[in-house]
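Dropping the structure in here first, questions after.
A single protein chain has been omitted; all remaining protein chains appear in their positions.
Right, subunit A next:
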Amino acid sequence: MIFVDHHNHCITMTKTLEIDIRSAEGLKLNRKPVMKKTFAVVKIEEKSRNSNLDESRRSDPTWNYKTEMPINGDAKFIYIEVFYRTGCGHDKKIGEAKIPTNDFMGRYSPQGHFNFLSYRLRDKFGDKCGIVNVSIMVKSDSTTGACSSQAAETGLWRPRSETPSIDGYGGRIVTGVPIWCVAPTNYYSSCVP
C-alpha cells in the first residue's frame, strides 16, 4: 500500500499480520476461575476484531480465531483483550495483554515465520488474571520501489538517510521526490499525455 502525504513523500510501511488467537488459560475474575462464555479481541491501533464466543464456560477456553489485519510499520504494540459474556448478553472485560511488536517483527522473526507467543493478561487493577496464547505471522505487502517509473528513471528517487523504524527485513522508508519540484519544464513536457 503506497501513501503520499502532504509533503509528497512516498511512504511504504504497512504490513499484514496473520493472527491466530488460539486459547487462554488460568482466566480469573476477582481471583476466582472464570466459568463464563468468553471471547477475545485483537486491537491494532484503532482497529479491532472479535473472536468467536467459546461456550464451554471454562477458565481455559479455545478459540483458534484466525484473522488478517493491517499494521502500520511503526506501531509499537498490539493488544489482546479477553471478555466474558454475562447472562443478560453484556460483555465485560476480564483483562488485556500488551504485545510489543518487536516480539514478532524483531531480530528473531523473519517474515513468513509463525511466531507462537504467550502473554500475561492483567485486569484493570494490574493484577494477573491469566495467560493468552496466540500465533502471529507477518506478511508484507510493502514495496521499496519508486513511486512512479519516471521517478526511478531520473534517478531522483532515493531512500531517506535516517534509520528505519522496522528492524531487519526490507521495510525501509523511502522518500520519493516528484520530478517537477526539481526540473519542472522537463517534467511537463514529458508527462503531458
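Quick notes on this structure:
Keep in mind that, in the parts below, contacts are C-beta pairs under 8 Å (C-beta built on N, C-alpha and C of every residue); 3 or more make two chains touch, one makes a residue touch a chain; residues count from 1.
Operating definition for what follows: contacts and distances are computed from a predicted model.
Between the names "Rho guanine nucleotide exchange factor 38", "SKP1-like protein 21", "Protein BONZAI 3" or "Mediator of RNA polymerase II transcription subunit 9", the one given in UniProt for the chain missing from this structure view is "Protein BONZAI 3". Looking at A:K28, A:R49, A:R85 or A:R122, the residue that reaches the missing chain in the full complex is A:R122.
The omitted chain makes contact with subunit A at the following residues, 35, 55-56, 62, 97-100, 103, 107-110, 113-120, 122, 131.
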